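For this depiction, one protein chain was excluded, whereas all remaining protein chains were kept in their positions.
Then we have chain A:
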Amino acid sequence: MEENTLDLLSSLPDEILGRIISFLPSESALQTSFLSTRWASLWNTVLVQHGTTEAAVTAISEFLTHFDELNPLRQPRRLQYHFGKGSANILLATIAANNKLHMELSTGKQEFQKQFDWQLGLNHQSLTDQPSSSSFFVKTLFLKSVGFQSKEAVSSIVSNFQFLESLKIIECNGLQTLEIDSSPRLKSLTIFDCPQLKSLFIRSLKLRSFRYRGLLPRLLTENHFNLKDAMLDFRQGPCDNSFGSNDFDPSLLTIKNAEILTLCKWTFEKLIWPSISYLHGNFQFYRLKELWWIDNSSEGYNSDALISFLKLCPALEQLFVTVDTKSYSMPITTTYSKKVARHSKLEHLKVVKLVGFTNEEDELLLAVHLTKLAVKELLIIATADGICLRSLVKVHLYQPKLNQTHVKYTHNYKFVEENGDINELCVNHAHMGL
């Protein structure tokens, strides 16, 4: 057999590569775009259309209907729709496997984004005359950079997606208040990086996952729901300093049964602890298994808040602590009860990862404290730059005491650099890297 080192595959014509790709499972088909720029160009054909704001709904509908999930290269997976005054608004819609749709808005000119309020209704029947005959039912929707000029068009388009299960809204500059009226189908809501958002009103019956990153807005919910997955990355602080724990109580009830949680230290200190401190540890996060705690360290690291919280989490298995020196910190003097709560030991804790500690001593102190709280043998990993992983090991020291006849072994700990298989140790919280 002769040695073949030529890339014959890439030189096949586009239609044939398309046919080959149609035999790949749809989730991994898009990965072929990473092979080389020639392969990426297969996936990047864009259908360009111009039209009115009103016609945007139909344009998207047709675009979705024509897409062939089983043969993803047959039709373009991207639509660039120009609309509005002077066709300045551009909607770029991209389809991906598993009923995902990504819509990104942009305006030609770098205009100042006017502040706006947005009411997004997801439980209406089709508002247009066209029956929703789209064979591609959008289940997951990403909306990026929606602005005051594009919100009406986007609202009309989105109200047709009756099967929507997951909605992600990112980087909407100017968005001031957001009201989401959703159907019981919507299970997951994510809002990231909308810097002007002051108020969020959710009308939802069965939300199971809520992820938020940005300043804490005024949160209003019409119904109660039990979140399984909650990411409350309010590390930049509250929108309004007058927020108190009373305002946060309804939200607290939604996260009480969460299994996966991201929480900032200041949120716990200012908004949660005051409501529950009188309960003396009887308010428990019974189901919490995976916790990401975002801390700040002003002068010296103080682990009181973290330890108090951990005492409320009897089922915890994995703990991730990130020290973000830029995160909001409050000069609060909260005292935490030293009383031993009902569940003061963490029986299920197995893994701890410490990220971003600037002071090694603080890091070590916390690590040792955690090993004392845990029942099982803990794996503790630390990293400051994200690359160099160190893990905690016990160092047995033989310390003869002068006045005693029996010798005492003192267990000391230190962090040792890991050179072995890093992949095994590279655990991350589910919300990290989003």
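The rule is short, and it goes like this: a contact is a pair of C-beta atoms (placed from the backbone, for glycine too) under 8 Å apart; a residue touches a chain by one contact, two chains touch by 3 or more; residues count from 1.
One rule holds in what follows: contacts and distances are computed from a predicted model.
Trainee: Name the absent chain as its UniProt record does, using one of the following: "AP-4 complex subunit epsilon", "Skp1-like protein 4", "60S ribosome subunit biogenesis protein NIP7 homolog" or "DNA polymerase delta subunit 3".
Mentor: So, among "AP-4 complex subunit epsilon", "Skp1-like protein 4", "60S ribosome subunit biogenesis protein NIP7 homolog" or "DNA polymerase delta subunit 3", the name matching the hidden chain's UniProt entry is "Skp1-like protein 4".
Trainee: Looking beyond the chains shown, say which of A:R19, A:H66 or A:K256 touches the absent one.
Mentor: Looking across A:R19, A:H66 or A:K256, the contact with the absent chain belongs to A:R19.
Trainee: Identify the residue among A:A96, A:L365 or A:V427 that touches the chain left out of the display.
Mentor: A:A96
Trainee: Which parts of chain A face the unshown chain closely enough to count as touching?
Mentor: Against the missing chain, chain A presents residues 1-2, 4-10, 12-13, 15-16, 19-21, 23-25, 27-28, 30-40, 94, 96-97, 100, 102, 142, 168.
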